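Here the complex is missing one protein chain, while the rest keep their positions.
Take a look at chain A:
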Amino acid sequence: MKPVSGDRWRGVIERAWRPAALLVACLAIWHLITVTGLVEAYLVPSPGKTFDLLVDKWSYLWGHTWVTTYETILGFVIAGVLGVLMAVAMVYSRTIESTAYPILLFAQVIPKIAIAPLFVVWLGFGFEPKVIVAVLMAFFPVVISTVTGLKSVDTEMLELAATMGGGPVKTFVKIRFPAALPHLFAGLKVAVTLAVTGAVVGEFVGSNEGLGYVILQANGNMDTPMLFAGLIVISLVGILLFLLLDLAEQLMLPWHASRRGAAVTTLLAKGGS
């Protein structure tokens, strides 16, 4: 139950106007920079020109957007599943934890952009190397957050579970895993934005489709409007996936969301609170 709230739309407006105003201000500054000729037009295209291009080349961009989104989601899902399994194994086994942690850390600190070419050599120019880079990027935050979540359970709660005699499986399903979900979701949200980066990095290294490819092509042709358009679309993909996860969190963990305060979708879904 929430405290009684006022008109839903007034709440949305009250919360949304600041970020919206900031966005408008940024666009205005961008526009001014290009109009005044402070920066040459071939270096930074005007917002108007960029948006015209977004509209004109809509179907071209859409095809590539879909490729990148597909690689991102696939990489994210694989990283999510593997990351959670890994975290569970690490929390329940000291041996696995101490064995896997150094390797995990090593895999994390290795620059993905540096190993991406290797995957191209091994797997060719298809979607596989991009997915692998996305997985590598997204895996670590999922593992870390899930481990933190699973370890955050009250010892008293676990002791209580021991006196209830449900066994480790029931304790995990009914107590440990649900308790870890808020942390898990925090990790997933970081992971999904990293998965986008991973997919684009994979495309940079060797590809003939996807937004990374679009940007690289535009770069080669000095086509800065297209470059900007590509950047904007990549950001939108990341933001959209992030919001979807935020929404999923709201739906799955209403008990948590109601206490966590406003995230973007809280604001849209609930208005005032």
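Keep in mind that, in the parts below, contacts are C-beta pairs under 8 Å (C-beta built on N, C-alpha and C of every residue); 3 or more make two chains touch, one makes a residue touch a chain; residues count from 1.
Operating definition for what follows: contacts and distances are computed from a predicted model.
This figure omits one chain of the complex; the name its UniProt record holds, of "ABC transporter ATP-binding protein", "Carbon-monoxide dehydrogenase small subunit", "Transketolase subunit A" or "NADH-quinone oxidoreductase subunit E", is "ABC transporter ATP-binding protein".
The hidden chain makes contact, of the residues A:Ala179, A:Val205 or A:Leu241, with A:Ala179.
One of A:Pro111, A:Gly165 or A:Gly220 touches the chain omitted from the figure, and that residue is A:Gly165. Touching the omitted chain from chain A are residues 1, 154, 156-157, 159-166, 170-171, 174-175, 178-179, 253, 255-256, 259.
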